[in-house]
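Here's the structure, in structure tokens; my notes come after.
Only one protein chain is missing from this complex, and each of the others stays in its spot.
Going in written order, the chains are labelled A, B and C, and every chain counts its residues from 1.
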Amino acid sequence: MFSRSRSCLLIGVCVLLTGCQREKRDVRPSPTRLAIYGDAAKESALRPGGPINPQPVVTNPYNGSGYDISEGQRLYQWYNCNGCHANGGGAIGPPLIKQQWIYGGAPANIFDTIIKGRPNGMPAWGGRIPEYQVWQIVAYVRSMNGQQPTSATPTRPDTIETNPQNLRNRTSGETK
Amino acid sequence: MSWYGGAAKLVCFAAFTDALAFCATDVQSVVNPAGPQSGKIAGLWWFFFWLLGAIFLIVMLAALRTLTRPNRGFAQEPLEGTHQVSQETENRTTRVVTGATVATVVILFVLIVASVSTGKALSELPYKKNTLTIQVMGVQWWWNITYQNSDSSLVVKTANEIHIPIGRPVQIRGLSNDVIHSFWVPNLHGKADFIPSRVNTEWIQADKPGVYRGQCAEFCGLQHAHMIIYVVAETPENFRKWYDRQLQPAVQPSDPVTQRGQQVFMNYACVYCHQIRGTDAAGQNGPDLTHFGSRLGIAANTVPNTPGNLGGWIADPQSTKPGNHMATVAVNSADMQPLINYLESLK
Amino acid sequence: MIQTQDVLPNVPNQEEDISNLERVWRRGRGLFGWLSVTTHQAIGMRYIVTAFIMLLAGGIEALLMRIQLAKPNNTFLSPDLYNQIFTTHGTTMMFLFAVPMMEGMAIYLIPLMCGTRNVAFPRLNAFGYWMFLGGVLFLYWGVFTGAAPDMGWFAYPPLSGPQFTPGKRTDVWAQMITFTEFSALCVATEIVVTILKMRTPGMTLNRIPLYVWSLLIQSFMVIFAMPAIVVASSYLLSDRTIGTHFVNPSEGGDPLLYQHVFWFFGHPEVYIIFIPALGFVSAIVSANARREVFGYPAMVLAQIANAFIAFGLWVHHMFATGLPQIGEAFFTASSMMIAITSGVQIFCWIATLWTGRPRMTTSLYFVYGFLFIFVLGGMTGVMLASVPLDLQVHDTYFVIAHFHYVLIGGAVFPLFGAFYHWYPKMTGRLMSERLGRWNFWVLFIGFNLTFFPMHILGLKGMPRRVYTYPPEVGWGFISQLATFGAFIIAIGGIMFLANVFISRKSGAVAGNNPWDADSLEWAASSPPAPYNFEYLPVATSRAPMWVPREERAFVTGLHTDRREVLVTTLMDAEPHHRYVLPGSSIWPFITGITVSIGFVGSVFNPWYIITGSTLTFFALVGWFWPRRSTELREEF
Partner (left out) sequence: MTEPKTIDVSHLPPYEISNQAPLWWGQLLLASIEGMMLCIVIAAYLYVRLRMDVWPPPGDQFPHRLLPTIALIPLFLSCIGTYWASEAAKKDDRGGMIKGLLLNLVLALVFFVIRVVDWYSLNFSYKADAFGTYVWAFLAVHSYDYVADVLFTFVLFVLVLIGRTGPKVRLGVHVDSIVWYFLVIIWIPIYVAVYWGPKLLETQQ
């Protein structure tokens, strides 16, 4: 009897927890994630080192958080990542929807790539944007590959062309 | 004297101070029109108010009159006779109810005519000449403003603050590229929803100088409450001056502190989102800051534009406006004062 | 064997009939029995209790919002929490309180008023309740796990779309809608069929009580309006979960289309809530004014007209979206026409009270409160129908004041009146009239104190759905007043609850017809037996309970050894054939579980639609599989 009520409690707690990570919205980033890795990036402990990557030890604080993935999606546009990588399919830069990563596809590797930049065009964002935003972008990039829970990942963007005249096969949109 | 005496005093005091506030703070009020559009609507409002108020009183008096009918009380009387009303009474009541219904129809007809003719009058403003076109784009959670002109050198970009000359019809072309917003400056006109993939226009005109407060009126997410726009109505001369000032690129910093501030701005993430014309900063994601120092408010007018507020806003945007999209950038304490000085110098 | 009906015909085998009925209609024991109940009184009561709990939940959410808004720049709630709470408040009140409460009252009262033993589809009825409960549990699961919807109760895309509301919040909302609309459609179907086909003999169309008319009209409105919200919530859900483009403007969808579809449902929804309440008012007025409601044909026609017009004015929720002017004029006119049909009803009630001899019971107090509040809300409604005025006050506190005046005044005040009126029927004891008066005045004053100032707030430019405001706009004091009023309403609510619980134990025993009211439910005992009537009473006039006892008539010859009822013809209610209702069944509950698996699962993985449907198919086969045991007992 005791064990049954305990398992009921356990199930109840699990049910309550299912929503938590996905729905968490820390709009205010924790102060420890405000660091801007400038030149310090080279001495950063977050250096998994080179193309061949041993066990990544750094986990993304925003893993599985719907809000942060969506923030990452916004920043991906804001910081013009789509300028080279398009919507993950790649253009000037390599595609991001893929299995094989040149510099490693673990969260820490992607973080590292964004912070330090890579040869042949990937700029170093270290010294520019705060750490928490990099992690949000990492979360979004990983979601492109289905590396985030589907329940936390948007199915499609609401990509909206601002100017109705530019819309493909659309009427002008003038209503008055 | 007891506790409720004190409470009564308190309420009276609060009522008094608020009555003062009521008179003083009509910067965002439907019944304090500052232009022809809102004036017509306010006129229509008072017409509706008095007419419908009178009808309400009549209906309520009729309803209360029924209370004076002989009351049967709780005791059970014999059933016979109580449920039947004489035919004569029924006929008279029928006449009264029919009359009331006919009166309702007539009054509603009057109201429809008044409403539709006011609507027509509102749409006549665009036919005036000498108009000004301002493109306003609602963005989560601020207003991106462009004064349109066929001559591209006369286009002005700013944010969260519209200056208009008095007596001149202004066309607001409303856009949105994220969610639906609604532009509403009640002292000038009603709402216009800004809907992605559509352009909605609204014509406003102010007849007396002043600062009119407006606010997004369609729920648009976390900071819907802090998406405020000021419309500053000025004399044509003042407007001209303001406009010419806005056409200029940003002032170059003259003293070492502001020069340092400019460097700070360029070195941090600020440049990815903000534009300061005349410098390398060309970000388009956030408000244009070219003439930031001349504006009334910060963070879509969430707080007044003071150096203190600005410092607080940059250091921790999420405390002023939780959930907004400005990056929290850890600016060194040594860099903060020059940065504030620089931004405030952008008159 | 106890006689429950006030008058019984003199027929042989009376004792045997009654003991048969007792046996056949007995509810099962234990948890299994509780889950398989299909009698309408039990299901109706479950709806009422669950919906009332939802009223309390919505009320608590309202108080939290009022605390947050009591002073400028308050930080009691974060914006994220505030958005969740106001959305949950609206959703709860519209979908989980108002509609289900009206349905619950209808399920309880309609078979009694129609003089039959149960609703037409008892198992569908039970299933509807499980669906409703599923919606309640799902939404509040979201609330307690931080996945409460936060995009407003009408969930306009793109804000509610995949990009701007990450996580599962909108999905929870959309599937909660699916649950409750299932429930509403089940109830509407069975109410319509019960009213059309199972009225007692003699209850011709022009003898149907006004409350039953209002439910017939409301149910048809549900049938024609709810499909729109099915479409709207499916649009949203499939856009979010499988990436369709129903409302995606960049691929040819249109967010404005969602608004059209939503309000095509949303406006009739308001009438779905308050038309039954008008039925309550008619019942209370006729019972307490000691005469039939004046102008019966006018009342019925006005309600029908109301229902038709309700489908032609959804656009007045969208005047600010920039529609063509000619359309706006049309929708102004149609919106104002509602004032005519509502006006006719108001005039008829006043005429009834004027020519009758009103007995001031608490329920009649609530009717007077209703008249005051609802007429005032109607006046502001006429203002909102005018395009220029609407452009100013749309989406402000003026609108909030307006719809609380029409929904609380138009639906909740009559509902409280109805509780006081029918509580003795449901429990067998009268509620305290003394506490009732207090209850009324506290609610009435609290209500006006809360919501009247909001008109002024709206005119002073306060938009709705803002989680805070700065001090310089001068909304502080009025907001504080409204917060104060909200707590008075809460006290009124507590007084009502106290009255319910005290009277349950120690109220005066009611007897069958404490108010000497006119309709057939008062012929049954209080509370009614599971079979309602030993012998179905015949409606010999429009007010069958005011017919002298010796002139009443009854139906005999129905089999009492099974749940047999009488089916009558549509217009004249002539007896047509007998019809055996199913007894207790666990299958509605099982089907409820399988359907819930589909609904809840599909939020996380679309394939659950297939899983849920397959399971539901088997559950339905179990549901409809003819039982050999019952079939053999049938003589045919």
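Simple rule for what comes next: contacts are C-beta pairs under 8 Å (C-beta built on N, C-alpha and C of every residue); 3 or more make two chains touch, one makes a residue touch a chain.
Computed from a prediction, not measured in an experiment: that's the story for all the values here.
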| item | value |
| --- | --- |
| Residue, one of C:Leu81, C:Ile223, C:Ala305 or C:Ile597, that touches the chain absent here | C:Ile223 |
| Per the touch definition above, residue among C:His40, C:Arg117, C:Arg169 or C:Lys197 touching the missing chain | C:Lys197 |
| Touch with the omitted chain, as defined above, among C:Gly253, C:Gly279 or C:Pro453 | C:Gly253 |
| Candidates C:Arg29, C:Lys505 or C:Arg549 - the one touching the absent chain | C:Arg549 |
| Among C:Val24, C:Leu435 or C:Val580, the residue in touch with the chain that has been omitted | C:Val580 |
| For chain C, the residues touching the chain missing from this view | 7-11, 120-121, 124, 185, 188-190, 192-193, 196-198, 201, 223-224, 226-228, 230-231, 238, 242-246, 248, 251-254, 257, 260-261, 264, 535, 538, 549-559, 564, 566-567, 569, 575-580, 613, 617, 620-621, 624, 626, 631, 634-636 |
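The rule is simple: only the chains that are shown with their structure count from here on.
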| item | value |
| --- | --- |
| Per-chain Cα centre nearest the global Cα centre, belonging to chain | C |
| Chain A and chain B, separation of their C-alpha mean positions in angstrom | 36 |
| Chain A-chain C separation of Cα centroids, rounded to whole Å | 45 |
| Chain B residues counted as touching two or more neighbouring chains | 178, 196-198, 200-201, 222, 322-323 |
| For chain A, residues that touch 2 or more chains besides their own | 25, 27, 158, 160-161, 167, 170, 175-176 |
| List of chain C residues in touch with chain A within their complex | 80, 141-142, 144-147, 157-158, 161-164, 166-169, 239-243, 245, 248-250, 252, 322-324, 603-605 |
| Residue ranges of chain B touching chain C (in the complex, touch as defined) | 14-15, 17-18, 21-22, 24-31, 38, 40-41, 44-45, 48-49, 52-53, 55-56, 59-60, 62-63, 65-67, 69-74, 76, 79-80, 82-85, 89-90, 93-94, 96-97, 100-101, 104-105, 108, 111-112, 114-116, 118-120, 122-123, 140, 178-180, 182, 184, 186, 189-193, 195-198, 200-201, 213, 215-225, 302, 322-323 |
| Residues on chain A engaged by chain C in the complex (per definition of touch) | 15-20, 22-25, 27, 66-67, 69-70, 73, 150-152, 154-161, 167, 169-170, 175-176 |
